[in-house]
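Report on the structure given below.
Of the protein chains in this complex, one is absent; all others appear in place.
When the chains are written out, they are named A, B, C and D in that same order, and each has its own residue count from 1.
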Amino acid sequence: MKSEVKARPVSRWRGRRLGAFVFLSPGVTYLIVLLLVPLALVLSNTVFQRGRFGGVVYEFTTENFERLVDPLYLGVVVVSLKLAALTTLVALLIGYPTAYVIAQLPRKWKTVALVAIVLPFWTNFIIRVYAWIILLSGPGLVNSLLGTHMELLYKQGTIVAGLLYSYLPLMVLPLYSAIERLDPQLREASANLGASGFTTFRKVTLPLTVPGVLTGCLFVFVPSFGNFVIPEILGGSKSIMVGNLIRDQFLKARDWPFGATLALALIAVLIVLLLAQAWAARRA
Amino acid sequence: ACGGESSTSSEGTTAAAADQLKPNADLSQQTLQITVWDGYTPAELPQKVKEKLHVKDMKVTLHDTNEIAMTKLTAPGDSGIDVAFVSGQYAQALNAAGLLEPIHPELIPNLANLYPEATQLSYDKGNKYSVPYTWGTTGICYRSDLVKSEPKSWNDLLKPPSWADKKVTMMTTERWLALPALKALGYSLNTDKDDEIAKVKDALVAQKPHLLTYDDTTFGEKLKSGEAVMVEAWDGWCPTTDPKGNIKFVVPKEGSDLWVDTMVIMKSSKNKEAAHALINYILDPEIHSWAAENINYKVPNKAAMERVTIPKGSLLGIKPAELLNGESIIDLGQASTKYTRLSTEVTAQQ
Amino acid sequence: MLKIDGITRRFGEVTALDNVSLEIGQGEFFALLGPSGCGKTTLLRIIAGFETPDAGTVTLDGDDLLSKQPNRRPISLMFQSYALFPHMSVAKNVAYGLERERLPRQEVKQRVGEVLETVGLSAHADRKPAQLSGGQRQRVALARSIVKRPRLLLLDEPLSALDKKVRADMQLELKRLQHEVGITFVVVTHDQEEAMSLADRIAVFDSGSVRQVDRPVALYERPRTPFVADFVGANNLFHGTAGGLDGIKTDDFGMLAGTPLEELEAGAKALLAVRPEKMELADESAARGLKGSVLDVSFYGGVSHISVDVPGRAKPVLVAVQGASSVEVGAKVKVRWKAEDAVIMAVDA
Amino acid sequence: MLKIDGITRRFGEVTALDNVSLEIGQGEFFALLGPSGCGKTTLLRIIAGFETPDAGTVTLDGDDLLSKQPNRRPISLMFQSYALFPHMSVAKNVAYGLERERLPRQEVKQRVGEVLETVGLSAHADRKPAQLSGGQRQRVALARSIVKRPRLLLLDEPLSALDKKVRADMQLELKRLQHEVGITFVVVTHDQEEAMSLADRIAVFDSGSVRQVDRPVALYERPRTPFVADFVGANNLFHGTAGGLDGIKTDDFGMLAGTPLEELEAGAKALLAVRPEKMELADESAARGLKGSVLDVSFYGGVSHISVDVPGRAKPVLVAVQGASSVEVGAKVKVRWKAEDAVIMAVDA
Partner (left out) sequence: MRRSKLLFVPFWATYVFLYLPIVVLVVMSFNSGRSAYTYEGFSLKWYGELAHDDRVRDGLVNTLIVAAGSTVIATVLGTLLAVGLARHSRSKLLDAIALMPAVLPDLVIAIGLLLFYGLIALTLGLYSTVLAHGLFSMSFVAAVVRTRLANADTSLEEASRDLGAGPVETFIRITLPQLAPGIVAGALLAFTLSLDEFVIAYFTIGNTEQTLPIVIYSMIRFGVTPKINALAAILLLVSFTAVIAGQRMTKIGEARAQD
């Protein structure tokens, strides 16, 4: 009997470890080899110097980190945060009701609506962004239709619209996935207790779909934050974002050490966000 | 100019001892892999090269910008590229990094077709590691029917008159972002002096509220549509041959640059004989003239240019001597980050 | 007054409710009784507004209910599967309905405290539903629906997961609510004793139709149809043909004594029903009664059930006696009853 | 044989199980009875392998169970909340366990058909759980766990959503399984009658501890602790001090007749319990008995409960009589009992 008592925790643990191994090892191996090792390679550059003609000179320096705190770069970070946050907010505001309606649709329409969300994205990112130029530019469609000559492009608002357009599906899909599994009886119970549709949404549906909201927000916020193509094409590079900074270091200045340092800073911000997200999702 | 000297004599050329190449190597044992801008070589080039040079195979990779090409070429590991097309100052940087094979002139008899001026370009005097493919300058491209007065000075772009307010564009590729202000202020395009760069920055920041946008690629479209009336442009991309005939190009009185897009052979190439043969083939007037006729850039190839019939309004007529008035952009090594920083600081300005 | 008129609801091939009409008075305690799957939940869901009938109307005090949104109906429904909000504590779940009425915080707090006290969960106010046992969850669901004191309270198996003690307390509480607050109750229960003891009237359902609506004692003592006789309480049924005012004729047992509920045509098919507690177990040598042998004796606490195998009957005859019984399995006995304790009813062809 | 030894399980502050030990024999029908939240479900979940105890061991025929993965235990658990697979039809749900044993298709089909027939859901084989009523779902859950015929069957409130008729059928079926297949049953039920009639032995739980394990009749007639006396069946309890072999001394009623279960020290605190059905309702003028007036008469079908308010007692005395009662509310009566029908037990200080 005694030996059984001892044997128990060990073998239960073994059972759990086996599960962990089966489920986690393929993905984790993949992450280590193709994410962590390459990231380590990039980040190891942060403490070295730019070679005279680009490339890396393996001499230790802290200069990159000193540059990092320059108000110039902080200003760019603030703008990026602002635009990304705004994009995320708008995406959530229109993405949530959309996902909600899709989740309630009859089964056959559900798939259709869902696929219709991503279908435009099976064309091409750059083509779609250019489509906005056709729409919004001086001689573009909107102005022709309205008979006006407004300058609609090259503004921060245009950047937000472009980011929104690019990342809205990343908001809708996780939200759909979260809303779809809610027990409809909970909404019924809420209505029965006198809650209006909106209150039910606020008090029951929304709190129960917080994990989906968090995932969607992360999916929209982060690539918006790190984007460089849209500020360039739709914003005319008049406001740049963190992504542009990093891109410029890697591709223009060929200052990989500083580019890696900026990337490190970005990753640090992301990790904080990701940890917060993981924490909030587990709590929800 | 001083930057040019220092880099041509830098470690690159001296360190990279030339391989022994066999003039009569069996090219059918070699393959070719080139990287080039889209549309910058004839689509049927690989086919023709295979037929003419009897190489086993030839493949073309496209790159969009010099910077991306540089990233691929400078990454650790074998890029697999034999011949790369990059602009002059990048060829200079690649060479300085020891990545280029010196050109073996004996394997490229067609070098003789080049204008003499094209062998004395400051980033690579004597074509030691690069062979020029196209060249040109930068100026103001404008709508003659929409401007109240013809632009003459870079200042017309930097401080646009009220009728051009928010109807001008600039390029952001950093050396070209700085060019108008550098020239307007009378500085060298290759300056690395902090105070001069600071003044340039002030000028560009002051200009920013009056810009339509920064644009490196589609400024021609914007002129045609009338969204912009004056833009900073490379000569070949200024659509002066537009049938409406209302687009003109001017090199401002303060002067401008001379840019060159070149062909280089990678040191890592295992097909160096074939690479030389390819460059030689491209310098053939019949092939090289294709570039002038199709991409509207002048080629530094006398024999080729003579074959070209120059359409009305085209800038192909600019003579090499005129081009040489422009200052060559050379790689500034460590100091080039100052221009990145300038570009960042200007664009980051809200 | 709640008036249900001609309600029909189909799910594909299944007709869950078939032309159901009921009238339930103000302040009445009304029970729905019927076999599993007969449509009870469906009816409650229609009244509450979560199911739309294919035909029929529902009015509350003359107002059409069906056209109202669920949250606008003065009705609380306790769900058979509870439907507790998993992200809210017990107290929050219970407070939910009150908060929707914009009651002052203090009042909400007080009423929630009271009702949790009533259902015996004061100590669990801060727990989440996942941290509760089955019966505790059911009590939260009950508390959540009664705390609102709506005009109409619909309870779907409200006490099925509770032990006898707690259940008795809850029953008392429901009665109190009915009397003090004057709420109308419609309660689904499979527990007949519960229905009998609590309800003013009971509707017996079968396959989507109402079979009988009556006061408990009448339902028990005067079932009008064989289904009700069989379904409500245990019963010993004998088939035969009407044989005058005092019995039926059977093939196997001859004439059996009983009292017809209504006049029956002689020769019509009829059913005679005797409750187990009206059955008497007599000695084998007794003069009257059907002969049989004891098959099984089951002890149910307060009563014992004795199954007696009577030759000629497929099902044994059930006899209930108070307390533990001393009769032995295998004993030869006779079962008999008084004519006034046996009910005779017509059988639909 | 299932041996549970010293099992303790805590959830934060709550001790759901506190050093529980039980031995359940091969082929035994064992019931767990206890108030809502006393730890019954937790115990079943530990046996099935979904909860790890903080201390204690569980062995089945000498093999340690706790070290086994749930799917390697020869045990079926029917979940209190059913846990039906929503994406599978009824038939698929039931077949699931058999398919895991890699039985031939034909056999699976046949056994699923049989068990669905047994639970009365043959017509619903192709429906999804969402298309079933509450009771139908419970029967699917029951079918799913019994179809495997495991060595040990754990049923958590298996029949709570069923009406009396279906429930009686299911009870018979469970009994049949026990006898024919020799399965050991551990059944949680809040239905005492069910426990009494089905179980070979019953364990009464309270707040995570076992209070008494006994055969049904013994448990009912000889409760060993006040908790059991009060919890199992209705009971009339009188507090007093031990007063010899034939009664207890009370403050309000003097000496009350009864039979002590064990010898009690004179003057020790004691409790006297009389079952309602052992109570006799006598005329006001009767010689013996406690005086009181009738407070309420409730009809429960087979029996009626009469509450009698006896001055000097907070709770009314409960009297059960068979059938509907003729006594009127307000009537003056006396309640009395025979000494051998009243049990006297010690009260822990």
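Note that in this section a residue touches a chain if its C-beta (ideal position, glycine included) is under 8 Å from a C-beta of that chain, and two chains touch if they have at least 3 such contacts.
In this text the structure is predicted, and so the values were computed from the model without any measurement.
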### Query
Thinking of the whole complex, not just what is shown, which of A:Arg50, A:Arg187 or A:Lys238 touches the missing chain?
A:Arg187
### Summary
The one residue from B:Thr61, B:Thr119 or B:Ser153 touching the chain left out of view is B:Thr61
### Message
Tell me which of A:Val79, A:Ile159, A:Ala178 or A:Ile230 is the one touching the absent chain.
### Response
A:Ala178
### Task
Just the residue numbers, please: which parts of chain A touch the chain that's not shown?
15-16, 18-20, 22-24, 26-28, 30-31, 34-39, 41-42, 93-98, 100-102, 104, 108, 111-112, 114-128, 130-135, 137, 139-141, 164-165, 168-170, 172-178, 180-181, 184, 187-188, 191, 197-198, 208-209, 211-212, 215, 218-219, 222-223, 226-228, 243, 246-247, 250, 256, 259, 263, 266-267, 270-271, 273-275, 277-279, 281-282, 284
## Note on the structure
Touch rule applied to chain B and the missing chain gives residues 33, 35, 37-39, 59, 61-62, 64, 68, 71-72, 75-81, 217-218, 220-221, 224-225
### Task
Provide the residue numbers of chain D that touch the chain removed from this figure.
48-50, 69-71, 75-77, 79, 81, 83-87, 96-97, 100-101, 144-145, 148
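Rule of thumb we're sticking to: only the chains that are shown with their structure count from here on.
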### Message
Comparing the two chain pairs, does A-C have more C-beta contacts than A-B, or is it the other way round?
### Response
A-B
### Summary
In whole angstrom, the CA-centroid distance of chain B from chain D equals 91
## Note on the structure
Going by residue number, chain D touches two or more other chains at none
### Query
Can you list the chain B residues in contact with two or more other chains?
none
### Task
Note which residues of chain D are touching chain C in the complex, please.
11, 33-37, 40-41, 80-81, 131-136, 138-139, 156-157, 160-167, 190-193, 196-197, 216-217, 220-221, 230-234, 275-278, 298-303, 305, 320, 322-324
### Message
Under the definition above, what is the set of chain B residues touching chain A in their complex?
### Response
65, 67-68, 70-71, 74, 93-94, 96-97, 166, 172-174, 208, 211-215, 225-227, 331, 333-334, 336-337, 339-341, 343-345, 347-348, 350
### Query
Once bound in the complex, which stretches of chain A touch chain C?
183, 185-186, 188-197, 199-200, 203-204, 207-208, 284
